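Questions regarding the structure given below will be posed in turn.
Shown here: the complex without one of its protein chains, the others still in place.
When the chains are written out, they are named A, B and C in that same order, and each has its own residue count from 1.
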Amino acid sequence: MFFASDTGSGAAPEVMAALLRANEGYARSYGADPLTARSRELIREIFEAPEAEVHLVATGTAANALALGLLAPPWGAIFCHDHAHIQEDECGAPEFFTHGAKLVPVPGPHGRMAPGALRRALEIAAAGGVHGVQPGAVSITNVTEAGTLHSPAQIAALAAEARAFGLPVHLDGARFANAVAGGNASPADLSWRAGVDVLSLGGTKNGCLGVEAVVIFDPAEAGPGKSWEFELRRKRGGHLFSKHRFLAAQMAAWLEDGLWLRLAAQSNRAAAALAGGLARIDDVTLRHPVEANILFPEWRAGRHETLRAAGAQYHAHDPAPGTPTPDHGATREGARLVTSWCTSAEEIEAFLALFAA
Amino acid sequence: MFFASDTGSGAAPEVMAALLRANEGYARSYGADPLTARSRELIREIFEAPEAEVHLVATGTAANALALGLLAPPWGAIFCHDHAHIQEDECGAPEFFTHGAKLVPVPGPHGRMAPGALRRALEIAAAGGVHGVQPGAVSITNVTEAGTLHSPAQIAALAAEARAFGLPVHLDGARFANAVAGGNASPADLSWRAGVDVLSLGGTKNGCLGVEAVVIFDPAEAGPGKSWEFELRRKRGGHLFSKHRFLAAQMAAWLEDGLWLRLAAQSNRAAAALAGGLARIDDVTLRHPVEANILFPEWRAGRHETLRAAGAQYHAHDPAPGTPTPDHGATREGARLVTSWCTSAEEIEAFLALFAA
Amino acid sequence: MFFASDTGSGAAPEVMAALLRANEGYARSYGADPLTARSRELIREIFEAPEAEVHLVATGTAANALALGLLAPPWGAIFCHDHAHIQEDECGAPEFFTHGAKLVPVPGPHGRMAPGALRRALEIAAAGGVHGVQPGAVSITNVTEAGTLHSPAQIAALAAEARAFGLPVHLDGARFANAVAGGNASPADLSWRAGVDVLSLGGTKNGCLGVEAVVIFDPAEAGPGKSWEFELRRKRGGHLFSKHRFLAAQMAAWLEDGLWLRLAAQSNRAAAALAGGLARIDDVTLRHPVEANILFPEWRAGRHETLRAAGAQYHAHDPAPGTPTPDHGATREGARLVTSWCTSAEEIEAFLALFAA
Partner (left out) sequence: MFFASDTGSGAAPEVMAALLRANEGYARSYGADPLTARSRELIREIFEAPEAEVHLVATGTAANALALGLLAPPWGAIFCHDHAHIQEDECGAPEFFTHGAKLVPVPGPHGRMAPGALRRALEIAAAGGVHGVQPGAVSITNVTEAGTLHSPAQIAALAAEARAFGLPVHLDGARFANAVAGGNASPADLSWRAGVDVLSLGGTKNGCLGVEAVVIFDPAEAGPGKSWEFELRRKRGGHLFSKHRFLAAQMAAWLEDGLWLRLAAQSNRAAAALAGGLARIDDVTLRHPVEANILFPEWRAGRHETLRAAGAQYHAHDPAPGTPTPDHGATREGARLVTSWCTSAEEIEAFLALFAA
């Protein structure tokens, strides 16, 4: 009963097998190997973006922070949801890699920035003159931190606000596979066709050991030399792997034959099953719609103790300490449950059974 | 009728005279001159802080940003009012000088952080573990950006929250002279006795050409080498003046014989007179109490045009573009009026007379 | 015949096997897993340093730059050999992670700083006052970029210079395994006993996929909170792996039962065999003594073409373009050959045979 995080799961067998194959013989270092070329080719095909530049790194924080460093100047404002991962969970990595840009939190329900709130935040920043930070970039997350999805239209609406102020759009796709698997839209629809300039495409949470691709969809539009600038930023950030084949092998295997979407679909189905089961339990409510592989249930206080004693692993997720909690008083408590590609039906059943007791 | 900013005024005659005197003969560079020593001595006396370290710079942004760089690490959170100058008006200077710290805006009425809101923000940051930025420093502003004052007790309440999390306290005193002149508390009461560790003491807005003192009240407590570290940061920031006597001459003349408080009191009296006059005009309301030298009046729409046509200089100050304005609809407009040491009774009368028309 | 780099080799079978084992089941993220604990324990044992703090990252650049960020302030000077990897091959990563420290190149024969030259550089920096960068840290490399070793006494001599100026000592041990395997000194003798405070211990070049340990030998002496600070810097740099077990599995397997030293010894033996063979060829000279797994042969011009046509892979290594080349004129050319744990006797023989032709 492991629902603490999708990063607690291992790698898919296909990925491990590819890693073993990649280990044979010598390979040129730093990305000049055939597997790196293959992973680039796959991304271009899957995203219908033959000009896209693709660079691999090993962590989602690196992917996001390097991408933002490419897009926003040190005196820039980066607009993101007020609970975005880049705002709350990366220990200031975006500030570090941008050399001090300011993240501007934009509110919105269920993990999505409200377009109107984004527009107002952009207007305020644009009006600041030399005394304020300048509008720099917009960063959207899909799957959101609330476990919800953005439709292509929702991304396009946010991107339109960004465009109106001349800003580039970044998409944090740490769980992009779950977003594609969870909706009816293609990878292209959910990215460049909706106005995304740079995507962090995450493999780690979905069956890899540790690999993310930063995809620059239109290097020409991004500006001359932007792809090379990314490479310099990556090296300077310590994120260029010498034995690069081991990053590339993961990414290529993960993308081949739709494995990435199969793994994500398994993960989403597990979440749906869990949500369905929880919905049948009297005292359980869900804080956000379950659209991918993350659930935020709340239940009567005291269950944490029981569930954990029985071996369930997950994080409590009450509102931050000290904030008012109008929706659940002393008698309620919340959790964050995350499923993964290897969550089993047995785990779900066992977990749900604990609520019957 | 100049109410655009207290930085639109010149320097007081006493300060200019001191500058002329300072210009005689040779002087050692970089602060090794007698005037620098004298300005340090004066600050120690006035603040009853014989151990305080004093460093001069030429701008308020430099004073604040260097002070914050000293107090907060790159991965730190700096807690300040959500309309603090460091948050809204310094183009990311605190982020630059701290190498990427994150400013956490804390709400509160009339320009003052609410202690409870500060505590909640601190609790959230402290709970973040390695994934979040760490509590770094608290920065208070007095006079606030809303033109209001903090009492010693109010500063102490905020400082107590900071102390509970082990954080140092910075005070942005760009208008500290107005704060002292406007209240019944001594410089010491409004700074170190209330828990302030480092003060930005502003001369520029109150009758100098351009000089601010950064006062480290207890270098021993601040940490070994912190004063020397400040000097290195100042040099590295390009803020160490070679002809340092010209900064020191201003600061010393401004502090001698209470000139700084006389100038600030003039400025505050002018604001009080302006506020008194505006209070007698039917359609005028004040957004914040007038406690120092800044006023935020609102009036029926259309007055801007009349006032400016008659030669009044000031900044409109409506809520930021796009934000909801429940308190004054299409028929209201707002302004920010700032008086200074050289605002004349004639200017005030002439301005008020425009409302009669 | 692959001698381009030891990073062109794959991972040792034992390491791959450990990775497969590590993939079973769930594991807690971010280093809270048993393999991470095991790798820490192994390093403490092997280095006879029970108090040492150990943090894993995936690249050598990250290990070095994060370590230097911990040791030197932004206004610090970092003293290193003028051909050190941190000076020439990391695209400014040390400058990035230190927020702008200055690397001061120190000359010395065969890749080793001359202690006298280090002392002079330290004296100059220490004399600079507020106008110069301050002495910050000393960084030694072992195996050096010239393929030579430092003895414990040589490290101690450099560390003594550092100590005389109160500076901490970093050791770039990207090939530390080769250094231990190549000499008669223990890991402790080559690190903390000789005065090293922080070690970058490299697994990548010696049979891992991508893992390096940063070892803080005496966290108490390093300063309160330094190990925690490292964790924050690592996270902020995007170098904290969520699926941390995959870093730890490599490191633990590599260190278990002396595998790391066996692999390094194979690599060193291959280099010695290559050097021995080349020594018997008339026109070949070696620029540096061959003490580990890197060789810098020079030969009569024209050989590059023949060797490469026959399939030999290596980098030409003439002096930098434009520099005077008194030691080999138009008729000479140089190479850098690197062996690895998987260099075969057949490769060496085949390569040497090309010289006979």
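In this text, a residue touches a chain if its C-beta (ideal position, glycine included) is under 8 Å from a C-beta of that chain, and two chains touch if they have at least 3 such contacts.
All values reported here derive from a predicted model rather than from experimental measurement.
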* Considering the whole complex, which of B:Ala188, B:Leu209 or B:Ala301 touches the chain not shown? -> B:Leu209
* Which residue, B:Phe217, B:Phe246 or B:Trp341, contacts the hidden chain when the whole complex is considered? -> B:Phe246
* Absent-chain contact - pick from B:Glu53, B:Glu90 or B:Glu161 -> B:Glu90
* Structure fact -> Out of A:His99, A:Arg119 or A:Arg336, only one touches the absent chain, namely A:His99
* Which positions on subunit A touch the chain that was left off? -> 30, 73-75, 99, 130-131, 134, 229, 231-233, 235-236, 240
* What subunit C residues would touch the chain not displayed? -> 74-75, 88-92, 95-96, 98-103, 119-120, 123-124, 127-128, 130-133, 320-323
* Extract the touching residues of subunit B with respect to the undisplayed chain. => 2, 4-5, 7-11, 16, 19-20, 22-30, 57-63, 65-66, 90-93, 96-97, 204-205, 209-210, 232, 235-243, 246, 313
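Rule of thumb we're sticking to: only the chains that are shown with their structure count from here on.
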* Find the most central chain, measuring centrality by the gap between its CA centroid and the centroid of all protein CA atoms shown. => A
* Which two chains share the largest set of C-beta contact pairs -> A-C
* Per the centroid of Cα atoms for each chain, what is the distance between subunit A and subunit C, given in Å? -> 34
* **Distance between the centres, which are taken as Cα means, of subunit B and subunit A, whole angstrom** => 41
* Asked: Taking each chain's centre as the mean position of its Cα atoms, how many Å separate subunit B from subunit C?
  -> 50
* Spell out, as numbers or ranges, the residues of subunit B touching 2 or more other chains. => 74-75, 99, 130-131
